[in-house]
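A single protein chain has been removed from this complex, and every other one stays in its place.
Letters A and B mark the chains in the order given here, with residues in each chain numbered from 1 onward.
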Amino acid sequence: MKPLPVELDSLACERDQRELFASLSLQLEPGEVLQVAGPNGSGKTSLLRIMAGLLPPSAGDMRYGGDSVFSGTGRENWRQQRLYIGHAPAVKGALTAEENLAWLCALSRPVENDHIWQALEQVGLRGFEDVPCHNLSAGQQRRVALARLYLEQHPVWILDEPFTAIDKAGVAALETHILQHAARGGLVIMTTHHGLEHLPGVRCLDLGQVN
Amino acid sequence: MRQIVWLLFCREWRLAWRRPGDLLNPLVFFALVVSLFPLAVGPEPSMLRSMAPGVIWVAALLATLLSLDGLFRSDYEDGSLEQWVLSPHPLALMVLVKVLHHWMMSGLAMVLLAPLFGLMLALPLSSLPVLALTLLLGTPILSLLGAVGAALTVGLKSGGVLLALLILPLYIPVLILGTGAMDAALQGMPVTGFALWLGCLAVLALTLAPIAIAAGLRIGVSE
Partner (left out) sequence: MNWSFFHKLGSPKWFYDISGRWLPWFAVAGVALLLVGSVWGLFFAPQDYQQGNSFRIIYIHVPAAFVAQSCYMMLAVAGVVSLVWRMKLADVALKCAAPIGAWMTFVALLTGAIWGKPTWGTYWVWDARLTSMLILLFLYFGIIALGQAISNRETSAKATAVLAIVGTVNIPIIKYSVNWWNTLHQPATFKVTEKPAMPMEMWLPLLLMVLGFYALFTVSLLMRMRLEVLRREQKTRWVRETLEKLS
């Protein structure tokens, strides 16, 4: 599923009476990887949450393929097209890895069990499918959350600090997967403290310099 | 859409039964509160009988509130609630399924236990079906209204007291109708009017509360 261009139009965000950023305008084409950078508190997470649709902006608009994502059919369409993985892994301790993934995918489109097993294998959790997630380490729980990236068919990915608690091999594998997704025409927007300069074609938006 | 309803129901069911202790707590609380009253006012049967409908209903109100406090909190804290809000499926529908599942685990259990407490409080056998019926119609309303409060306070650590302060005034009509029906039954008068009114409020709650709950959750998640 090929994504459409994403356009940010004079987006502004104000939290707790502090203006984080204003008049942010940007155009993203399919196949791009955007890294949102900036010092702590500059509004990276807020920007991603606004783009995902969790938080309304103080001003401005965001359009996906020409339709505003904050209202009407544009919003319905955006909800189907984008995948957001935030700080919290959305993994329930009492459920097994398999059950967690089955539910998380069902929120957009249900998937078959063997696809879930393949995805868990690709994030290095083969054999942990039926382990309750409270028995997994923080890094392993995050891998369960990231397994969605191997399962669901969303063209636009919005990832907030995806590399947290992941070891070096996992980071490399995830970087490769992100680049592959972009090469297939997908769109990735992410924040991370890891340096991504060694990756080809990554665009950077520095919120510290926008203000 | 039917598939997501079923999958959600299964998820909630699994989560509930993997921590069975949490299911029992509200029921034990219900039993405790009911038992406090004979200890407080004496075991004289005629006095217990006149107080019984009120005591059972107030205990049911408080037990429901207690069990609802954490309804959305664990999902909020581990990030699952965000994914619900982001999903293309209607949030109001998902929330309705979750609350109804919660009612099945708590309110329905109270409906089954209440006749037992009615006997302990010297209620005549003939009035027990009315007790069960009014609780059956009333406890979903309590769960739905309480869930509105739980959604509005989802990010707060202040515990059940704030939730009680917000929601108990809204419980008053259900309390009045439920105890009114019991008083009528004790006097041998028909209770169809009360049952119909309770049913009316239940339908109103079923249709309107999920919208308020979804709005509250979206607000809570947008922090």
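What we mean here is this: contacts are C-beta pairs under 8 Å (C-beta built on N, C-alpha and C of every residue); 3 or more make two chains touch, one makes a residue touch a chain.
This structure is a prediction, so every number in the text was calculated from the model and none was measured.
Checked against the full complex, the one of A:Asp16, A:Asp114 or A:Glu197 touching the unshown chain is A:Asp16. Checked against the hidden chain, the listed residues B:Gly107, B:Pro140 or B:Gly220 yield one contact partner: B:Gly220.
Within the set B:Met104, B:Leu162 or B:Leu186, the residue that contacts the chain not displayed is B:Leu162. Within subunit B, the residues in touch with the undisplayed chain are 148, 152-153, 155-156, 158, 162, 165-166, 168-170, 172-173, 176-177, 180, 183, 201, 208, 212, 215-216, 219-220, 222-223. Annotation for subunit A: contacts to the undisplayed chain at residues 15-17, 56.
To be clear about the criterion, only the chains that are shown with their structure count from here on.
Remark: subunit B residues 3-4, 7-8, 11, 14-15, 18-19, 74-75, 77-80, 82-89, 221-222 touch subunit A in the complex.
Every residue of subunit A that touches subunit B in the complex is listed here, in rising order: 49, 52-56, 76, 79-80, 84, 86-95, 99, 102-104, 106-108, 110, 132.
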